[in-house]
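Removed: one protein chain of the complex. Kept in place: all other protein chains.
So, chain A:
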Amino acid sequence: MLRATENETEKKLRGLKKENPNYDAMWSRVRLEADKRASGWQEQAAAPIRKPSAKKRWLMPVTCAALAAVIALGAAASQGYFETLIPDAKAAPLGQSIGAQAEVEGMTLKLNNVVQGTDRAYGQTEAQKKMMLDFSLSGFGDEDVRMAAFDQASITDLDTGKKLDLMMGDFNTDYSHSIEDWASSRTLNTSSRVNGDISDTEGQHRYRLETSGLYMIRRVTVPIEGNVKVGAEYTVLPERDFKIKITDIQWDQKQGQMKIKFLPNENVPVLDTKDSATLGMDRNNSVTLKLGDRDLGPGGWMQPLEPEPGVSEAEGEYDVKGLTEDQIADMTMTFSYAEPVRVVEGPWTIDFTIDSSKAIVQTETVPVEDASELTEKAGWTLGDAQLDAYGVTIPMYRNNSGSEKTTELKDGQVVQYSVSITDGEVTTSGSQDPIPGIPTGEEREGQQEYIKFGVQGMARNNPTDHAAYESWDSYDFRGKPLTAIFNNAWVAHRHDDYRKEIPVPTENEQTTADTIPEGLPIKYIVHREGKNVLVQVEAPEGMNMYEGISLEVDGESYAHDTDESKATYVQNIENRQYERVYVFENVPQGQKFELGLQAYGTVDNTKNAKVIIRK
């Protein structure tokens, strides 16, 4: 027998086998999930400082002209999608416990809890009435169900007869924090949101919830025989004569991306729901590419919102970075689709009564106790904090030298902070709304600025607490000590005298490196396309372009394109970040080409500040 020494054991521990999962795909999921949790899908478009905008992330569907009315798989997730991200929200400590339920064919839908209040979500200038409903769905047998959703759902105010806006969440087993429930009680939870003219007067209010068309599905993945080849047709599901054809392959070797268009025949699996958005992303089909164990994507998948079987093409985008032609030839494919496990038509009808004294969380207004550090460092003052059931909102005022309100950024101005708020027990991050100089696609110049903190993504402060995963869709901030932290101050810079001469643009890309006045490196990748000059800016980490760049040709100035909805971004193959390509139209040939920097920002941590809202 060999004697093992501790040294050998230690050596083996240090040299444990390493695996190579698809980190790129994992990063995409991390990024997406973090963004969604941070502030909800709608909010991201206007919070581009540390996170790419929603538009950037879904650049591909926007710029793809070949497919009409396309959507990105992720972008298909409309505002309601983020509700499904917190399907297993624990019964809120706030609000009114209800306990009303309805059962159809063994499937029981139960309304556990209701929280009613006002919401001041990102982009909203006025507080909106909002009600969050916490549901559970039970009665699943041994079926291999992964997700379930109601095809139709509505809520009616029985006192007025008016229907309210209901965003019913999906029930999904994919969330790790529902494993226990799922394995033992076969129960899934979700939260749903009600907006509209919700009664908020004193007394009792009666409502009727009606749902129908419960689709319980699982995701099925089957291999596709054959190599990836344009023009080839593949039999995917022979029992239903489902075939798919590759109609186009675009391999961008520079970007390490491959786009493949697929044309499914008329026998393609489709869920026959009345609402084409039921089950959101989980209802879609997709083709995955693999090379051995390496998962190549799709990183993006586009198909028409309501695909026409046998006619509508779908397009997948794959990460083939570093692959050789031989490896490309060896790629294999799988097809994934949603298979109904059981469909129960229903309807489920739940009548319930809300007692406003229990369900409504009244807004508390709290004067900020001490914002002197913030005022001293950034020149900002804060108005009274509004503590709602769904977050905290604080109006913010910049001490502008002039009385005019303008979004034009000034040199040295603090543009934005990373903000968070804590009551000592939990911490949640926030965002500024709006942020001056940040294009949002909406005209918001002159609007009141706010610091807004939501409860999504909130976490307990004590990281050693091994309590089960918690998520919140409401929280009681009232009567608690509150401190707001302002970190990572982004300070605007203007250097009108900055000029960098670049080579005369040709149709070939030319790279010019430089250093900005704050000492950070920057690269300009320039080329000409006909009359237009295109400049891709590789801005360094820690630099944020607010207004882009300017171009001067033989002393004549040219401005770049400003329509953000049509702006072009290119993914940097090395850091996978999207970089803006500024387009200068109708630029004549010339001798001397110079680039200038317009307003941009860098981080100044000396401006970090703490604000005591209430001790």
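Keep in mind that, in the parts below, a contact is a pair of C-beta atoms (placed from the backbone, for glycine too) under 8 Å apart; a residue touches a chain by one contact, two chains touch by 3 or more; residues count from 1.
Note that contacts and distances are computed from a predicted model.
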### Query
According to its UniProt entry, is the unseen chain "Ribose import ATP-binding protein RbsA", "NADH-quinone oxidoreductase subunit N", "RNA polymerase sigma factor" or "Nucleoside ABC transporter membrane protein"?
"RNA polymerase sigma factor"
### Task
Just name the one of A:T201, A:N399 or A:N605 that touches the chain not displayed here.
A:N605
### Task
Touching the absent chain in the whole complex: find that residue among A:G117, A:G457, A:P505 or A:G548.
A:G457
### Summary
The one of A:S192, A:T211, A:S429 or A:Q598 in touch with the missing chain is A:S429
### Query
Which positions on chain A touch the chain that was left off?
1-6, 8-10, 12-14, 16-19, 21, 23, 26-27, 29-31, 33-34, 37-38, 50-51, 142, 176, 179-180, 183-186, 418, 420, 427, 429, 457, 459, 463-466, 468-469, 485, 487-488, 541-542, 575-577, 605, 608
